[in-house]
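For reference, the structure discussed in these notes is given below.
One chain of protein is taken out of this complex; the other chains stay put.
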Amino acid sequence: SGEATSSGTGRTLGIVQFSGDDVYSNNALQGPAEYAESQGWQTVTVDAKGSVDGANTMMENLVTRGVDAIVVSVFPSSALGAGVAAARQADVPVANWGGGLADGVLFAADTALGDEIAARVVSDMGGRGDLLVLGYRPGLPCQDREKSLDAAAAGTSIKVSKQQITIPGAATSAAEATLGWLASHPKGDTPLAVWSCFDDPATGVVSALRQAGRGDVLSYGLNGTAPAVKLVENGELTATLWIDGPGQGEELAKRLIAHVDAPGSVEQEVIGGATQIVDKDNVAAFLEQHDERD
Amino acid sequence: MSATELVSGGPRRPVSASAFVEVQALTKTYGAIRALKGVDITFRRGEVHGLVGANGAGKSTLVRSLAGLEQPDSGSIRIDGVETHVPNPSAATRLGLAFIHQELNLVETFTASQNIMLGSHEGAALAFRRVDGVHPAARTAAERLGIDFRLDRPVARLTVHQKWLVSIARALVHDCQLIAMDEPTASLDANESARLLKVARDLASHDVAVLFISHRLDEVLELCDRVTAFRDGGVSATLQRPELTRQRLVEAIVGHESAPSRPARRDSGEDRPVVLEVSDVRRGRALTGATLQLREGELLGIAGLVGSGRTELARAIFGADRIDSGAMRLFGRPYAPTSVADAIRHGVALVSEERRAEGLFLDLSVTSNLYVNTWHKRRTRCTPFTSARRAERQAAEIAQELGVVLRQGGVRQPIAGLSGGNQQKVLLGRWLQTEPAVLLLDEPTRGVDIGAREEIYRRIRSLTRTGMSVIVISSEFEELLECDRVVVMSAGSTVGELTGASITVNDMLRLCYL
Amino acid sequence: MTSTVTAPAAPAADTGRRALAFFASYGTLIVLAAMIIGFGVARPVEFLSERNLINVLNQSALLAIVAGGLTYVLVAGQFDLSFANIISFSGILCVGLLERSGLPIPVAIGGSLLAAIAVGIANGVLVAYLRIHAIVATLATSTVLLGLNFLYSNGAPITLGEGGFTDIARGALAGIPIPVIAMAAVLAILWLVLNRTLLGHHLQATGSNTAAARLAGVAVGRVTLAAFVCAAVCAAICGVLLSSRIGSGMVTAGDGFLLSAFAAAFLGASVIRDGQFHILGTFVGVLIVSIAGNGLAILGAQSYVLYLVQGLVLLAAVALSTTSRRVLGRRRT
Partner (left out) sequence: MTSTVTAPAAPAADTGRRALAFFASYGTLIVLAAMIIGFGVARPVEFLSERNLINVLNQSALLAIVAGGLTYVLVAGQFDLSFANIISFSGILCVGLLERSGLPIPVAIGGSLLAAIAVGIANGVLVAYLRIHAIVATLATSTVLLGLNFLYSNGAPITLGEGGFTDIARGALAGIPIPVIAMAAVLAILWLVLNRTLLGHHLQATGSNTAAARLAGVAVGRVTLAAFVCAAVCAAICGVLLSSRIGSGMVTAGDGFLLSAFAAAFLGASVIRDGQFHILGTFVGVLIVSIAGNGLAILGAQSYVLYLVQGLVLLAAVALSTTSRRVLGRRRT
């Protein structure tokens, strides 16, 4: 699809989704897809169904299908050994949105970007109180984001307790962990907050807060997905960090295509991205700016 | 004259005195039920030792303890004088004990030969070997029993009775010193029973200790050198050959003498209306033309050798199998049941011959087993709900009426805890609850003790007096002497009919082999 | 004389037997009680607060509803792997009917229940009439449902506007959360139908011995189909409540229930009765699963402790009664 321009004729970009239902990463993958199509490339999207072996398999399948470049998402590049190896053998460049660089992965988008919101959490709490951290260590972005938070909380008098959420079932497991934590942290003078490493568990946190009738607990997420922004709008989620995933994705595609057109012309690179903390104060303006998201 | 006497009868051996297994003060309780209370018994090499007793007297429990299937609570088992613990069936096999258990236990997906040989392969578990084909030892055992069907087909494709022969053959492949047979003849026809009795005697003459359990007293009288009678989990009498008479056996079993009453047969009832009419019904190779008439209030027997198609005919009437051709009429109207439920609606009931596989819900309560198809009659008025308390009270009454020995646990206990005969009575009760016009009984007294057997026939008789028509299928032709009329089947078709005084075992046999 | 049979039942062993019999029947309940006491002693204020207890019930409610439905399928001797996706499916459909099609709440709920009934019928027909093994059949319908979920929602959650619908799961009547009331109602109906109606008796018979049930005139096919429909309806109720609780319909919302529902039902099968599934048992199983999660979360246990303890509780709860039964009876061949 897309009208053929000189460079793109007959070229195909392969896209490996983390999971068909992972809204945020799939949304981000719209960036490379749209850009590639605008350059006259075809795109083919496959679903790894959340399984790391599936992601490797799908990369191999895409190489077999004869794609000219691959964008994968979320899986750490270090766990894409077989897929990357197959791609390298066929001289297919690979970019990873959210999974970091590795040998054979030329470009990566940094989705960690956790410093900003970590600082916000600490400042909102005034450097004291109890903080529940809901992490997901098997995911690389979550690992880095947790590290950012640890760094920010270090040296303050914030008491951190940590729980791992499960995927699938991020929202449910987050809600359960939150309810238990709430029971042992009754309303009082100390500031209380729950930080989730992305927005899906944050929605679970909000439902737990609602169920427990607790308006005194701050809650934070990352990514800035539509449901999370809506919760911010309703005043139920304190803040989320919006990250311009599609923009990052587009940058990845630009570099991949440049690389295919002139191999060796582009350096291995980690791409940052536009971010914005969305909270009650700026949510209206944010929504105006990003109305296509709703 | 008993059927077995026709084909057997050999010289008696002198009783050898070498004791092989001594059981001392064995007790076994199931919850509050005391299945065995201090049983002492000795099995000698070269002797056929009969065990008789009413249903639930504890015979099978003794056998199961020897087989390592149950662990007795106290008491000892000595083998050749050595006190021995039998932890599981493979240990029993190693000790030289072989068993024919009361219930059919075969691996349906295995061939007959594989079933016969199962458990008797020696050697490393991971050494290569082939287990298909027919093992010579299996063939030998089969020949001994006169098995004439192929041993290399899955037993799922055999008839119930063929499965029994397989199960018996399994016990014969072992090189055993004691063989315990728990009602082995219950599912065999006269010919095969006779052959099995011959095998038993043969084994004894080779110095094997044989333990033989049966409710057929004629067989016991004919075969056994010594008989121990059980009553309520204990030994009530031990009789040696000279003192072994039918009367004394009956006394030892039931505790008092009971004259085997033969009720006066009724007239042929030509004048009564025909209830069920079966004309030239065919199905595959099993039914090749069955024709019969059943009159109101009649007790009709169907005789035949095993495999003659009696079960198939009953199932066809009951709507469990579709027929290929032929016609049936019920109360004068065409009758072509589309399903079992349809047949039940028409007032037809069948008590199946295969109690465990086709009748019982082993883990459900006696009440649930009794009412499975009559719960709609146990509903509290004007509601869709069944009443638990009333249902249980009535179930207890029905059980008592049927003579079911419940002991502790009452009608709430799982039916698995009842002895075979008592389970059979509950099944009969189930079908009586449906108030059928035509009751089909396929081997209704298999594994039922003589007391209960008489009771069942008494009950059947009184049912016919209320106008119910009953068909009884039995491989024990003596039982069929009770019937008003007997139809004989052979190779899938009805070949003759006996009425009134002409009903004799001899005539039935003659027609069977016609 | 070398090997001796020492009778396991020594003279004074009678009280031992009685204790064993007690453990055999009530082992699972004892573990539940021990857990409550343990958490109660460790964190009396937080764990035993009225608020937390209601909370635990509220958290158990959805699991109990779906596990109750699953119990029917298990009683009928079948298996169901599709209910997790039915939960997601009915949630998405309900929210979609509300938000996209703008239907009123009762119509949307009714619509998703009807859709679930259709799925239940499909499962039942595949298993009972086409005789496809339940695991394959429900895995297949489950996969197809996932496809439909993706087709309808494109993988993205459908978010609810604030409205009456989210109040359903978040509201309370006389201080009791609505999900708890729904759970009580659903379990009561399930218990009544299973133990006091023809359908229930026939379900038990079918599960116990299908061949015998068929020969007793039980419409085995129809009964099995009914079990699958019941399970699907319960899953749909759970799905509707879940979407109301989390405020959106999500493709994978129900996944977390799959293993917990099985754990609860199989735990329940060791409660009082030996190996038979029943509604009360399943409820006890649900409580064990939920209380373990809640108590450990209150203690703030690390993830790995959480998993280790949950696994061991699961084992202990069943092992206590099973081994007591074994020592006691050794009945089963």
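Note that the chains take the letters A, B and C in the order they are written out, and that residue 1 is the start of every chain.
Just so it is clear, a residue touches a chain if its C-beta (ideal position, glycine included) is under 8 Å from a C-beta of that chain, and two chains touch if they have at least 3 such contacts.
Note that the structure is predicted; figures quoted are calculated from it, not measured.
By the touch rule given at the top, the unshown chain touches A, B, C in the complete complex. Of the listed residues B:L118, B:A137, B:L244 or B:L481, the one in contact with the hidden chain in the full complex is B:L118. If you put the hidden chain back, the residue from A:G66, A:G188, A:G213 or A:P263 that touches it is A:G66.
Mapped onto subunit C, the interface with the missing chain covers residues 81, 126, 130-133, 135-137, 139-151, 155, 211, 214-215, 259, 262-263, 266-267, 269-270, 275, 302-312, 314-315, 318-319, 322-323, 325-326, 332-333. Those residues of subunit A that touch the chain absent from the view are 17, 20, 44-47, 49-54, 56-58, 60-62, 64-66, 76, 78-82, 85, 103, 135-138, 143, 164, 167. Within the complete assembly, residues 67, 69, 88-90, 92-93, 99, 101, 105-110, 114-115, 118-121, 123-131, 170, 279, 320-327, 329, 334-336, 358 of subunit B touch the chain that is not shown.
Convention: only the chains that are shown with their structure count from here on.
Contact topology of the protein chains: linear, an open path with no closing contact.
Computed from the mean C-alpha positions, the centre of subunit A lies at a distance of 34 Å from the centre of subunit C. Contacts with at least two other chains are made by no residue of subunit C. Shared interface positions of subunit A, defined as residues touching 2 or more other chains, are absent.
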